[in-house]
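Here is the structure we will look at, set down as C-alpha cells.
All protein chains but one are shown at their positions in the complex.
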Amino acid sequence: MSAGEPTTESRVERAEIDRSLRGPVLFFFSSGIAWLLLGSALGLLSAFKMSFPHLLDSAGWLTFGRVRPAHLNIVIYGWASSVGIGVGIWLMARLCRVALRHRGMLLGAGVAWNFGVALGTAGILAGQSRSIEWLEFPGWATPVLFVAYALIGGWGVIMFRYRRPGHVYVSQWYLLAAFLWFPWLYATANVLLIWQPVQGSVVGAVNWWYGHNILGLWFTPIGLASAYYMIPKVLGRPVHSYYLSILGFWSLALFYSWNGMHHLIGGPFPAWMVSASVVASVMMFIPVIAVAINHHCTMRGHFHYLKWSPTLRFTVFGAMTYTVVSLEGSLMAIPSLNNLTHFTDFTPGHAHLGLYGFFTMTMFGAMYYIIPRLVGWEWPSAAMIRWHFWLAASGIALMVAALTVGGFLQGLELNDPQVAFMTSVAVVAPFRFVRALSGILLAAAHLVFAVLFVRMLMRRGERREEATLLAPQGTHSELPTV
Amino acid sequence: MSDPPPTPGPFADPPVKPDEIDLGKVHGSILREHEEPAEGRESVPLWFVTLIMMLVFWAGFYLANHSGGFRANVFNPVPGNQSPVPPDPATLGRRVFVQNCVICHQASGLGVANQYPPLAGSEWVLARNGHADNYLAAIVIHGLEGPVIVNGRLYNGAMPPWKFLRDEEIAAVLTYVRSQWGNAAASIGPDFVRQVRERTADRAEPWTQRELQAIEGRTAPKAAGNASPAP
Partner (left out) sequence: MNKLPQLFAGIFFVFATSWIGLVAYPYLQLGHMQPVKSAVTGEAAPPPLTGSAVAGSRVYAANGCIYCHSQQVRPAWLSTDIEKGWGPRQTVPRDYLRERPSFLGTMRTGPDLSNIGVRQPSVRWHFEHLYEPDVVTPGSIMPSFRFLFVQRPVRGKPGVDAVAVRGPNAPPPGHEVIPTQEARDLVTYLLSLRRNEPLPEADGSPVRQP
C-alpha cells in the first residue's frame, strides 16, 4: 500500500465505515468526556484537600480517602478507557477496512460499561472501596465492567478477523494486543484479589502487576496505535521504519509486562521478583527509543505542521511525553534512585505525566481527527482548540513540575533520619498547593473541550468543507489533511 | 463485501448501501484525507543495535547477581549488603525515640499544649525540683495518666506503658531525651532500669502524678552499664 492519491472507491469505503461507527464511537466519546469533567472535579477536590484538610471534611463520602480513589477510577475506567475504546474501535475498523456490524450491541455494551463505572464509583463513595490501588471498585460492580468489556473487546478482535486482505499495519498489532490483554489482566486481578483473595503479600504483587500493566498494556498500546496512525495519516507520508515498529511492539510486550514490582522495591518480596522488574524497567529503553526514533523520523522536516493541525499538535505532544515519561520511569526503577522517589509525590507526578501528558493528549489529538468525520462537520472554533491545547499543556507541565520538585524535596526529608517526619509534610506543602492550582488549568481545558464537543455535535458555526486550522496557512500550500 | 447492512442503533442513521453514497455528498474531511498510512523500510540504526546489545548484556549480569537464586526467602539480593549490626546506645536511643515517643512528645521535645507535656527542660526528665531518676524510668515502664504539672503548666493526657521495651532500649531513650534540646542530665544505665522494673513489678496500672511522688526517689548510679555519655 502506498500513500498515493486515494481512489474514489477507497473514499466511499471510508465514508461507509465512518457512517457505521458514528453512533457507538460518539457514544463512547460523549460518555468519556462526561466522566472526564466529573473526574477533574474530584481530582481538584482531592488536591485542594491536601492543602486545606478541613475542606468538606464532615461527611464520610467526601473524605479524601474516598474522593481520591473515585477520581482515579473515574479517570481510568470512565474517561481513559471509554475514549480509548472509541478511538480503538474507529482505528480498527478503518485499518481493517470493515464497517461495524451489530452496532446496537456495541452500544449496549457501552451503556453497560458506563453503568459499571457509575456503580463502582458510587460504591467507593459509599464506603465499599477495596483499597487495592486501581481496583477499588467493589466486587459487585466489577463483573458488570467485565461483561461489558468482553463484548467491546470482542468487537475489536472480530473486526480484525474479518479484515480486508492486505498489509496489517502497526497500529493494528497494538490494538489487537490491547483488546486481548485487558480482559486477561482484569480477570486475573479480580479473581485473585477480590473473589478468591490470596495471602497478603501476594496481593501486593498481583496488585502492581495489574496496576502497571493496565497502563502499559492497555492505555499505552491504544495511545501508540493512535500516534502511529495519526502522524503519518495527517502528514501523508509513511511511518519511518517497519523494522523499528516490530522491535518496538514486541519489546514493549515482553518488558512492560514485567515492570509492576518496581512499585514495591524494598517491600516484603523475595529479591528475585523486585530484581526482575528492575531489569524489565530498564529494558523499557528499547521499545521507547524504537518508537521515539520511528515517530521522530516520520515527523522530521514537517514540524511546522504543528502550527496548523490540532490532531498533530496534541498527538506529537503526547508522543514526545511518552518518551520522556517512559525514560523517567526506567530511571525511577533503579533502586538507588527509587529510594528517593518512593513514597513521595514524585510518583503521582509521574503517573499524571503518563496518563495525562501521553495518553490523554494523544486521545484528544485522535478525537480532533475522528469527530469531524463522524459528525460531518468541521470544528467550529480554532480559538477554542488553541485554548484547550495551551490550558492542558501548561496545566500538566505545571502539575508535573510541582510534584516532581516537591516529591524530590520530600524524599530527601523522608530519607534523613535526623529530621522529624513532619518536616517532609511541611516541605512539600507549597508544591501541593501549586499542583492544586494546576488542576484548575486542566479542569478549564476540559470545560473548553466539552463545550467545543457539544457545539460540534449540534453542528454549530458555519458549514465548511475545509479543515479548521490552528493558524492561518499563509504561503504554505501543503494543506494538512486534519 | 457481502456484509449485511449495519443494524440501526439509537445513534444510527438510516442504513445506507455503499453504492448509495454519492461522493458529492461525502463530507470534505473524507475527500481531502490521505490514503491510510503505510510503513517505510528504513533499517534500525547501528547505534541503537549496539545499545540494545549492551542493555541485554547488563540485564543478564544484573539478574545473575541480584536474583538471590529465585528463592522465596532471600530478600537481600547482594549478600555483601549487610545491615548495620546492633546499634550503639546513642543511635538506639534516637531510634526508640522516633519510633515510640515523637507521636506525642513531638520531634521538638515540646509536646502538645494541655495534652502531652514537653521533655525539653522538663523537671521530670532532668530529675529536678523533687523529681527522681526512678520516677522517669517508672513512667516509661508503666505509663502515666491524668493531670500532671510540668514546668508550672497543667497537662492532662495518657501515656501508655512501654514495658515491652528492653532495659537497654529504655535506658538508651532516657539517656537520649536527657541530652537533647538543651537538656543535660546524667545518663541512665540498663541496670538502673532493670532495678526500677523489679521494684515496681506488681504495678498493673499507669501511674498518677500523686502516686509517683509518693514513692521513694532514687538516683541512677553515674556511668552505669554501657550507656553512652551524652554527646
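Read from first to last, the chains carry the letters A and B; within each, the first residue is number 1.
The working rule: a contact is a pair of C-beta atoms (placed from the backbone, for glycine too) under 8 Å apart; a residue touches a chain by one contact, two chains touch by 3 or more.
Not measured: the values here are computed from a predicted model.
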Among B:Q99, B:N151 or B:Q213, which one is in touch with the chain left out? B:Q99
Using the definition of touch stated at the top, determine which of B:M53, B:V112 or B:A201 touches the missing chain. B:V112
The listed residue (B:T50, B:N76 or B:N151) that touches the chain absent from the view is B:N76
Residues from chain A at the interface with the omitted partner, ascending: 49-51, 53-54, 57-60, 63-66, 68-69, 127-133, 160-161, 167-168, 173, 176-177, 180-181, 184, 188, 192-193, 197-207, 209, 213, 217, 246, 250, 253-254, 257-258, 260-261, 263-270, 273, 276-277, 335, 339, 342-345, 347, 414-417, 421-422, 424-426, 429
Touch list for chain B against the chain that is not drawn: 72-73, 75-76, 78, 81-84, 86, 91, 95, 97-100, 102-104, 106, 112, 114-115, 156-161, 164, 166
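As a working rule, only the chains that are shown with their structure count from here on.
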So, in whole Å, the Cα centroid of chain A is separated from that of chain B by 33
Which residues of chain B touch chain A in the complex? 1, 3-4, 6-13, 16, 18, 21, 23, 26-45, 48, 51-52, 55-56, 58-59, 62-63, 66-77, 94, 98, 102, 106-108
Chain B-facing residues of chain A, complex: 1-6, 8, 10-16, 18-20, 22-24, 26-27, 94-95, 98-107, 162, 164, 167, 169-171, 228-229, 232-236, 238-245, 247, 269-272, 274-276, 278-279, 282-283, 285-286, 289-290, 293, 297, 372-373, 376-378, 417, 420-423, 464-467, 479, 481
